[in-house]
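One structure is given below, encoded as structure tokens.
The other protein chains are all here in position, but one chain of the complex has been omitted.
Our next item is chain A:
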């Protein structure tokens, strides 16, 4: 069991389209149980599209996406979360017609061992203080925490996180880094899209580098120093 069971996400030859635009050109990647893997790349490389494809939120997708051993390429979008998937989109998608607590409670549980509301408020005290505020009245950092918190409550054990540090103050970025490490300790599997390489480098096990809808490099954490030069050229950091 354990050999195959360890593989939480396996993508092969994934192509994705928005209408006529062909965005992903044959992506191959794997994420193992408990791993934290990042998707790096310049703006427009197709990282968000990769996450959205996994959630079946693009126009059309072909190839194979295997989640927890189940082929999902033909699965309707609303069934994918129930495989234990939690998605935190780039635009955060906090609902303005709901207050903070309603936002938090909105996604239905997809597995039984999600974090309790108490645990979540302990992890994100700001959310507790502002639980009756309208969702979109929160600061950017608080909205990001809410977007993360609401998928932790569902029990999702594979998290797709898109640029969670974007535009946030350094202290909040630091807090988010600590939260990710805690989630990793709990055994969650995380696929993280990041622009902020300094944030991603110390916490990730592995990195994929994307360019123009292709995966052009795979870098293990221990190879970072050796491949720093190459990463610099790809990411322009």
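Criterion: a contact is a pair of C-beta atoms (placed from the backbone, for glycine too) under 8 Å apart; a residue touches a chain by one contact, two chains touch by 3 or more; residues count from 1.
By definition in this document, contacts and distances are computed from a predicted model.
Its UniProt record calls the unshown chain "Branched-chain amino acid ABC transporter permease", which is the correct pick from "dihydrouracil dehydrogenase (NAD(+))", "Plastocyanin", "Branched-chain amino acid ABC transporter permease" or "Putative DNA modification/repair radical SAM protein". Considering the full assembly, A:80 is the residue among A:45, A:80 or A:190 that touches the omitted chain.
Contact with the chain that does not appear here is found for just one residue of A:17, A:95, A:128 or A:197, A:95. Here one chain is not drawn; of A:73, A:106 or A:179, the residue touching it is A:106. Where chain A meets the missing chain, the touching residues are 55-57, 76-82, 87, 89, 93, 95-98, 102, 105-108, 110, 154.
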